[in-house]
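A protein chain is absent from this complex, but the other protein chains hold their places.
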Amino acid sequence: MTDPNLTEAPPIAEGQPEPSEALEQLYADFARNSTSPLWTQTNDLMPLAPKPAAVPFVWKWSELVDIAERAGDLVPVGRGGERRAIGLTNPGLAPTAYATPTLWCAIQWLGPHETAPEHRHAQNAFRFVVEGEGVWTVVNGDPVAMRRGDLLMTPGWNFHGHHNDTDQPMAWIDGLDVPFAHDMDLGFFEFGSERVTDEATPEISRSERMWAHPGLTPLVSQQEQVSTPIAAYRWEYTDRALAEQLALEDEGHPATVEPGHAAIKYTNPTNGGDVLPTIRCEFHRLRTGTKTATRQEVGSSIWQVFEGSGRVILNGDATELVRGDIFVVPSWVAWSLEADEQFDLFRFSDAPIVERLHFQRTYFPEAGRFLPGSRG
Amino acid sequence: MTDPNLTEAPPIAEGQPEPSEALEQLYADFARNSTSPLWTQTNDLMPLAPKPAAVPFVWKWSELVDIAERAGDLVPVGRGGERRAIGLTNPGLAPTAYATPTLWCAIQWLGPHETAPEHRHAQNAFRFVVEGEGVWTVVNGDPVAMRRGDLLMTPGWNFHGHHNDTDQPMAWIDGLDVPFAHDMDLGFFEFGSERVTDEATPEISRSERMWAHPGLTPLVSQQEQVSTPIAAYRWEYTDRALAEQLALEDEGHPATVEPGHAAIKYTNPTNGGDVLPTIRCEFHRLRTGTKTATRQEVGSSIWQVFEGSGRVILNGDATELVRGDIFVVPSWVAWSLEADEQFDLFRFSDAPIVERLHFQRTYFPEAGRFLPGSRG
Amino acid sequence: MTDPNLTEAPPIAEGQPEPSEALEQLYADFARNSTSPLWTQTNDLMPLAPKPAAVPFVWKWSELVDIAERAGDLVPVGRGGERRAIGLTNPGLAPTAYATPTLWCAIQWLGPHETAPEHRHAQNAFRFVVEGEGVWTVVNGDPVAMRRGDLLMTPGWNFHGHHNDTDQPMAWIDGLDVPFAHDMDLGFFEFGSERVTDEATPEISRSERMWAHPGLTPLVSQQEQVSTPIAAYRWEYTDRALAEQLALEDEGHPATVEPGHAAIKYTNPTNGGDVLPTIRCEFHRLRTGTKTATRQEVGSSIWQVFEGSGRVILNGDATELVRGDIFVVPSWVAWSLEADEQFDLFRFSDAPIVERLHFQRTYFPEAGRFLPGSRG
Partner (left out) sequence: MTDPNLTEAPPIAEGQPEPSEALEQLYADFARNSTSPLWTQTNDLMPLAPKPAAVPFVWKWSELVDIAERAGDLVPVGRGGERRAIGLTNPGLAPTAYATPTLWCAIQWLGPHETAPEHRHAQNAFRFVVEGEGVWTVVNGDPVAMRRGDLLMTPGWNFHGHHNDTDQPMAWIDGLDVPFAHDMDLGFFEFGSERVTDEATPEISRSERMWAHPGLTPLVSQQEQVSTPIAAYRWEYTDRALAEQLALEDEGHPATVEPGHAAIKYTNPTNGGDVLPTIRCEFHRLRTGTKTATRQEVGSSIWQVFEGSGRVILNGDATELVRGDIFVVPSWVAWSLEADEQFDLFRFSDAPIVERLHFQRTYFPEAGRFLPGSRG
């Protein structure tokens, strides 16, 4: 194909008609008839490559925590507002709190002994915990402990609430497909209990006891499920899986995405696919000094630094990152990462939307090649 | 679940904090940090049921043809503008020519012996011909005749152009997933030949000769394909399939969607699924006097009357329809049809997006029940 | 991999123990305990490549018709025996009427105005008609006309009977997975009506009226089905599809399996896959003078000449073939075809069993290469 980053304007001007009174009248009639001609919109509507309204952007965790803590003091949590969640607003998509055209990302804050009431929605959701503990998310009556490094799932149409069982506040990030569901008119919402329906505080959830065994599934529940039945992916397993990939690499075996770059995908054990129909979740670990290849991908993703430091280069601009920092990579934006020390990052993206609808392409601009399987 | 049409406001007010100077400062800091609190947006972002910005709307074919004909006189077709296509602009989504949040629909006009140059794009496209003939769409070098009642496919990333081989103009509708690809940043575009690459005018295309045999596929090409390899679904087959369903119903056999309502889905013969990854195409035939059940569905669709007359009732408002008239049904809008004489309608929708991402629900408000398999 | 036709004995002898009294006692105890050591069986049980008990074999249609006709005179058809079907017995699998380890093939004969009573079985079945007409197979109450060149389906657990509506006898072949179902203990059988349940004699069946439209499926029936819902694949469509492939080849377009060799697969329109879960059906047409490449495939198949003449070469031995002749190709037997005139052949095989269980390999001995995707 042509250079995917071709920026020169296509020769749209050639296609424009000569001005005239009749043309003016025609254009007025287009509007009057609720129509609009393609030839005035082509460049914008159908660009040579994605030109996202969303921009690459970085939020500093320290600032997010500061405003969340102040919200904790000033804003009650309860029925109506539902959650003390502060959405990351991509400057290209403001004022609505869209991080990307598909993904919502918010920092949620729950004070000591507070409860966020139960509700459910068609939108798919998860939580990721970069620090702290002490909150339980109750999913369809199953209390799920939230601890640093854990990924907690609340797939669409499952009732869920949160309660803080400690004397300390806790913050975490929520990820949802709210922008996608909103713009495509897919969402439903239902209020549930004003309290969580089970205030028990077990170390692990019932869903984990049923499902979080490597390669083993309960015989009683063998139907494929749309979303993962595992309510919590615990940090100890993620950490171990990444450590093993790097150790295998050290021993000379293929295990990593590229040298020094380990990564896992969180999966639905009933089909081996993504945890949610619309959201992919991954975790990446870079060795000290690793620099990834630069990639351009169709679809958007959001990353949060879990540990370590380094930088992300987005369309050529580097930003330094430390624990908790969050950045967004809009569609087709060139990104790469560099690790100053061991660098752990959580990622979520709309890849299932892109792939199930067959729009996926990945391009390595430095190598000038597409990933095999990319259409194009 | 709760009444899917519940319109009373959820008690969001209860969730709002007391005004104060500190709160004012916090809200300012939200904005300064590119964030926005959920509790001020819940109703709008996550309604109880879809509240589309798109509105139910009807375009009259006679008016569309009038402005298209005038555009034929005033606007050249060629490189840059690419197509003399006039997009239907949903008043709720204006000024961009979106018919729904996912679907583009345009009337295209090609004058005698004109050529619309070749290009390709990741966006998926089709044409449907409500009247006329004489144009060939050339898809990857394969000339495809366009005639009344035919559905012509140009799946994503196939080069295609059109040329009119006659002394008469021709008009038809184009359907694409342009709004979806644009808003989700999925699109790529590439210019091709300024002329069509094969000016032959065969009755049927090579793709039909390979693929359009009932239940038979070429042994040489047994891989599943993302989109249908059939470039044209001819009216004679559609008409016959619908007539047979009604005849079988007359003979006492189950064949129709509901009494007096025959319907077919156009399918990809390599997997039995939808013709395009993002767009479903159907054709419906109602006997004289038939009134369909009222349905609410997640996802949007666009209908064009092919023949006959009757009316559509959209959220309770009836509009009379004749040949060529086009109407749009946004997500969750209640719709039903009534036939004054045999009533033939072509339909396309974003159902593959909705279903592959598992948001589908169908509700029958008169019966107060959901379709089995609907989540909810 | 090693030469797939390696015939030298593997060094099994090296693995054998020294004879001794203790060994003799051990071998006796093996038998007494219902056990048997692998080291005495390896060569036979796990050969280097398939060594079928079934042999390549050809049945002459003229002889089959002769004995079927005499059976028509001597053997009643009715409840108990159920069908006047004479099974082709592979000499390597005699005395049971297995054509291959998976496939049953029989010539069935039905005299003027005779009826073969209804029954159903888990085993999957089809009929192929090489000559004659006048019989209707009634499948779950739907009468299906049988005519020269037609393929008629009776998937597992559908009631079916046959009745001859004419003053002439008719013969055809039945294909089933009876050996497979029998040896794997999968079969169920149930008697139905002693007569066919509908004696109507329509030109086409209701199933065709619903389903045999190219690329169109009824909206009322969108669930994937295990077997094809099309009860009859008519000769006119098969003939046309093959003729088009050869015409396209003449015009310089890729359409055939190899030069001069057109072929179609009969498919299930609900998923694009095989017509039956265990049996693949194909039709092949060779131009005059065509010689196919030699192939070795895992799994067995049965061919019947429909029209024309030529020969099959099976493991190097050629046999002349004329209309109606049937030959069997056991697993991994090298086969090729040569056409003296336009040569039309129907084929069925156990390929769905082989492929769904991932044992498929295809080898081209002349080229010394495997088909891509073959494991090995």
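A, B and C are the chain letters, set down in written order, and residue numbers restart from 1 in every chain.
Here is the rule we use: a residue touches a chain if its C-beta (ideal position, glycine included) is under 8 Å from a C-beta of that chain, and two chains touch if they have at least 3 such contacts.
In this text the structure is predicted, and so the values were computed from the model without any measurement.
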item	value
Left-out chain, listing which of the shown chains it touches	A, C
Full-complex contact with the absent chain, from A:20, A:62, A:201 or A:271	A:271
Residue of C:184, C:200, C:243 or C:318 touching the missing chain in the full complex	C:184
Footprint left on chain C by the chain that the document does not show	1-2, 4, 10-18, 20, 22-23, 26, 29-30, 33-42, 45-52, 54, 57, 59, 63-64, 67, 70-71, 73-91, 94-97, 101-102, 106-107, 121-123, 156-157, 178, 180-191, 226-227, 277-278, 298-300, 330-332, 350, 352-354, 356-359, 361, 375-376
On chain A, residues whose C-beta touches the chain left out of the figure	206, 209-220, 222, 224, 228, 230, 233, 237-238, 240-241, 244-245, 247-248, 253-257, 263-272, 275, 282, 284
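Just so it is clear, only the chains that are shown with their structure count from here on.
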item	value
For chain B paired with chain C, centre-to-centre distance based on mean C-alpha positions, whole Å	43
Junction residues of chain C - those touching two or more other chains	none
